[in-house]
Structure formats: C-alpha cells, structure tokens
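A protein chain is absent from this complex, but the other protein chains hold their places.
Per-chain residue numbering starts at 1, and chain names A and B are given in the order in which the chains are listed.
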Amino acid sequence: MKFVPKEADGAVNISKTHPLAEMAWLGGGLFLLAALVYLGLTLLTGWIVHHLPVDAEVWIGKEILQQEPGIPSPPLKKRLDALVECLPQGSPLKRYDFSVRLIESDTVNAVALPGGTIVVFSGLLKEVASENELSMILAHELGHFAHRDHLKRLGKGIILGAASWLLFKNSSQPFLFTFVSGLDARYSQSQEEDADMWGLHLLYRRYGHVGGSVDFFARLLKKKRQGRLAYLFASHPHPQKRIERLVAAAREQKYPVKAVEPLGSDIQNLLEDLNRE
Amino acid sequence: MIVTNVETIPGKSIIEHYGIVQGSTVRAKHLGRDFMAGLKNLVGGELKGYTELLSEAREEALQRMVEQARQMGANAVVNVRFATSSVAQGAAELFAYGTAVKVE
Partner (left out) sequence: MGEFILQNLNLVLPLFLLALGYVAGSIAERRHYRSIEMREQELVSLPAVTLKEIQEDDAVTGRLVVGSVVVSIDYFKRALAILRNIFGGRVASYESLVDRARREAILRMKEEAASLGAYIVVNMRIEMSAIGQSANRKKQVGSVEAIAYGTALIKQA
C-alpha cells in the first residue's frame, strides 16, 4: 500500500447558496408569516370583541382598575355626562355606565378602559386651556368606546403575548416583534384618527361649533418639535397630521368655529390642587 | 464506491491510499416539527420527525464524504467514523470521515 498525495476538495461540505440570498428568502418568509399571523389575530380579536357582552367588559375593566385605581373626578364626570347627553337616541354607548378617574402622572395621555372607565392622567389635564378642548379629549376617548378599540387592543395584546410565548418561550425574537409592533402602530394610528373624527362630530353636537378641537394638538406641536419620522412607529399620529385632518373634516361638514369657553371654576380648583402637590 | 468501517475491505487488497476524506452537514426541521416533538415528549416514544432528520443528515454527510473521495480518484473509503457536534440548537450536525483508498 503506497501513499499518493492528493488534495481533498473542501467545497463539497459547504452549501453554495449566498448568505445574503438566503437571508432575503428566510426574512421574506418570516415577514409573510408574521403578517398572516397578525391578520388572523386582528380578525379573531375583532370577532371576539364584537360578541363580548358588556357585563364581561365591565368585569375586565374592574380587574384592570385594581392595579391602578386612581380617584374618581366629579368635575370631569360632569363634562363627560354632558357629552353623553348629546349622543343620539339608540347609540350603543348608552349601555355603558361611564366614569372618569384621575391618575397623578406626568404622562400627557388619557386611556379608555374596558367597562366604560376613562382614565385621565394629570399631565394631560395641566395642558388643557379651555372647556372645548377638554370636551374634545373626552369625546375622543368616547370615540374609542364607540369603535371598541379599547377591547381590540387588549385582546390582541393578550393573544399575541400568548402566541409568542408558545412559539418562542423565553428566547425573544426581536425582528418579528419589531415588525408586528410596526404593523400595529399603523393600525393604532388609524384608530386614533377615527376616534378624532368621531370626537369632532360629538363636539359639534355638544356646542354647536367645533372651536377648540385642534387647540390641544397645536399646543402639543409647539411643545416638542419632532420630525414625522419619529412618528413612523408611534401609537399616535403626528399632531400636525391630526390637525390637518380635523380642520379638513370640519370644513367639509361646514362646522362653524366659534370662540372657546374658558375652563370652569371647578376644573381650575382641581388644577390648583394638582399644582400645589 | 465501497464504504466500510474496518481497516480493510474483505476479499480485496488496498493498493493506494490518499489520506483523509470528510463530509459534514447541519440540518434542522421546521418549527411545526419542533413543536410536535415537544408534545410527543409528554408521552414518550419515537420522535419520527427527528429520526428522519438524523437519517437525512447521515445520508448527506456520507454522500459528501464519498464525493470527496471520488474527486481524489479513490474507489473505496475504509475505517469510516461518524461523529456529531451540537452548535446549533434544534439541529442535527453529523460528520463522517474515513480514509480514501484504491482497491483492486
């Protein structure tokens, strides 16, 4: 037996596919998969939310409120009641027993919780300058109730969380999540715009004009100047865009714009209390 | 191509040897199969998907090794060994290596 030196061909042990091409195929496949899952979940939660009785909703709302109760706020409730009064007869929102709670926090936001609870953060209240603005914010949240957005969001969050836990356990999949949350941001922004429109119509029914409907966003815009790019993946649309859409809608409906009412004394007292603390 | 895992090929004599040849592969099953295997784990028994994965990987490793030997001009591979590694989670990594020889 004699040895004949020969070189082994190392290339047989390596696949010839280009890594970038493979990444494109696999990444594309994953995106498609995620989009399908997302679409399925949206339809599923939409269906569940549509069939969920108000009683069950109230129960869910109570469970959430136990985490962060806040304090019921009679002055805000008074304004909300005045808005609800203006709802047309037979509106599905009449089934709700609405309440408003105030939570002390610097967050400039308000949240619609299942069961008819609107949570207003004190950070938002401090920004408000007129009765009409305050009504617009509350009407916007009522719009979320009318579209059942509060339940859709909650349901999708739960299902998405459960699905990702089942599939990936603890190992988080950053690409997938970023993609899905990106999709969700687009969806959420369109929900916000729909709620804006709904609020605008209610504001008109309440006051007979839509003065003050965009003041709040204008102030927000002045406060922090952010590019539109920063709003690409945000849950809310850019304030400028919201103002434009509201103004266009008001013009189309021929809603007049009149002078705004200053804040009532009870709200001013509330604000003073908040500032003192 | 004759492949054995003993030193010789019975009934034949080795006239030339060319050194080591090796073949390897890393293969995985899709998520659905992994999930089913996880369920099967509750009751025990053969994991068909993974058995299949392992035999596919073994086939491919052997075939690649034989391909290397063929390119060297060998007509047999003797004293073949299989080994595994575990770099990737949920994937089968097999490699086979042996000595490429020419027999008559």
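Note that a contact is a pair of C-beta atoms (placed from the backbone, for glycine too) under 8 Å apart; a residue touches a chain by one contact, two chains touch by 3 or more.
Here the structure is a predicted model, which is why all the values come from computation and not from measurement.
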| item | value |
| --- | --- |
| Sole contact to the chain not displayed, among B:Val3, B:Ile20 or B:Leu47 | B:Ile20 |
| Residues belonging to subunit B that touch the chain removed from view | 7, 17-20, 22, 24-31, 33-34, 60, 78-81, 83-91, 93, 95, 97-99 |
| Subunit A residues that touch the omitted chain in the full complex | 1, 3, 5-8, 10, 13-15, 17, 19-20, 22-23, 26-27, 29-30, 33, 171-175, 178, 182, 226-227, 229-230, 232-233 |
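Methods note: only the chains that are shown with their structure count from here on.
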| item | value |
| --- | --- |
| Distance from subunit B to subunit A - Cα centre to Cα centre, in angstrom | 55 |
| Interfacial residue positions of subunit A with respect to subunit B in the complex | 1-9, 12-13, 167 |
| Residue ranges of subunit B in contact with subunit A within the complex | 14-25, 31, 35, 64, 67-68, 71-73, 100-101 |
